[in-house]
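With one protein chain removed, the remaining protein chains of the complex are shown where they sit.
Note that the chains take the letters A and B in the order they are written out, and that residue 1 is the start of every chain.
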Amino acid sequence: MLPRFWRKIKYRYNLIGTKCENCGTYYYPPRNFCTKCRRKSKIVEVKFSGRGEVVSYSVVHEVPENMKEQKPYVIALVKLEEGPMITAQLVCRPEEVRVGMKVKAAFRKCGEEGESGIIYYCTKFVPE
Amino acid sequence: MAGIVSYGTYIPIYRIKAEEIARIWGEDGESISRGLGIKQKSIPDIDEDTATIAVEAAREAIFRAKIDPEQVDAIYVGSESHPYAVKPTATIVGEAIGAGNYYFAADLEFACKAGTAGMQICYAMVKSKMIRYGLAIGADTSQGAPGDALEYSASAGGAAYVIGDKGVIAEIECTLSFTSDTPDFWRREGQPYPKHGGRFTGQPAYFRHITSAAKKIMEITELKPSDFSYAVFHQPNGKFPARVAKMLGFSKEQISPGLVVPYIGNTYSGSSLLGLAATLDVAKEGDLILLVSFGSGAGSDAFVLRVTDRIEDIERKPGVWEKIEKGIFVDYGMYVKLRRKIKMPG
Partner (left out) sequence: MRKVAVIGVGQSKFGELWDYSFRDIVLSAGIEAIEDAGLEGREIEAMYVGNMSGGRFLAQEHIAALIADYSGLAELHIPCTRVEGADASGGLALRQAYLAVASGLHDIVIAAGAEKVTDVGEKAVEILSSGVDREWEVFNGATLASLFAMMARMHMEKYGTRAEDLAMVSVKNHKNATKNPKAQFRREISIDVVMNSPYVAEPLRMFDCAPVSDGAAVVILASEEVAKNYTDTPIYISSSAQACDYIALSSRRDPTTMDAIVFAAREAYKKAGVEAKDIDVAEVHDSYTIAEIMAYEDLGFVEKGRGAELIREGVTELDGDIPVNPSGGLKACGHAAGATGIRQAVEIVLQLRGDAKERQVDAETGLTLNIGGTGATAVVTVFRRD
């Protein structure tokens, strides 16, 4: 998992995705191939503003073992203002979340390999 | 002249009242709260640590500075609670602000003054033209042992300062340190909680170092307390900074804008820097500010800062006091969970 995480650090920490300059479509997670333009793809990296809107959400009660301390937590489909949608945790009280809620990116821990392993950091969202 | 170009702060949302901690340990909450001058303290969320706090503060500072993060040529993160004993926090910050790869970086530790030590290093590097901008951060998620007096104060928060010589909002007119080998507070390698010398942390440690540094810097700059609009002293509790201000001849009014400890506790490496940020939030052109940090072990870094007209040009909202007021109170049970004091099965 270590190299797998490290490889994507840039994209996870900073919401860096890609854009096809041929058709203007934004991608997050980043793609190096535009699904619309295919061989005509002209992919460049872009940094997203980090602002978005909740499209759907769930308050998760049956949580993975390593997230027990966060139970219940909120997961959401967040539509970034540039267009792409992302699945991410929302840091807020379960009773606060609404479809259409404006959110912004926050830098948080999203796991660790036990007490002696590496710590994973990522982007979550908080109410704006 | 080199100095502060911008600053950013971060205070976690959760709070616990001193009375709530006292309730669990069978103490008189009201008298402890009065004695320490601390009503409540901040607590990091379960997914926050010194690195996330440092990143959030750094991002705000870079955003307010309106500079390209790749122009940040040095990052120093001061903390006594770095997430890793070995592996820097500074690299996490560098990646998260998009500093590129060509930058000087290291983590610093000097109890509660590692953040101001970072400012001195960045200042020297800017002055010597080694770097364009430097980022100095003080951030902590400090821990007090359950039931220990420190549990009432050890809290979480941080501040980040961009140091440079263009667009300076507060010039550093002078800085110096007063350092001695004084073991008033320590944490041994591998130990989860720090230990301290009780009342020994006062006179020979906090007061001696702060007053020595403050007097020396005023002597060199030929300034007296009344020349300063504001003063910020390290704030391990609400009482010490008030007393040291009085000892040095500063008024309540001079220190009150930056006295944040009663409401968020001692954020360690973030403590004096959050106090300075709260002061800069209200500062005007021409204001002189005295900043004196204190780190156990022990040392004090003193700074004389002169606020420039550029202070009006940078975004200062949301201010530190706004962030302080935004707390969510939790009980002791939630506090021990958030602070990971519960041993989870492996």
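Assume a contact is a pair of C-beta atoms (placed from the backbone, for glycine too) under 8 Å apart; a residue touches a chain by one contact, two chains touch by 3 or more.
These figures come from a predicted structure and were not determined experimentally.
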Among the chains presented, those that the missing one touches: A
Contacts of chain A with the absent chain, listed as residue ranges: 4, 8, 29, 55-65, 67, 72-73, 75-77, 84-89, 94, 99, 110-111, 120, 122, 124
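Please note the rule applied: only the chains that are shown with their structure count from here on.
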Whole-Å gap separating chain A and chain B, where each centre is the average of the chain's CA atoms: 31
Parts of chain A lying in touch with chain B, wherever the complex brings them together: 9-10, 13-14, 47, 68-70, 91, 106-110, 114-115, 119, 121, 124
For the chain B and chain A complex, residues of the former touching the latter: 45-49, 51-52, 55-56, 59, 83-84, 92, 95-96, 98, 337, 340, 344, 346
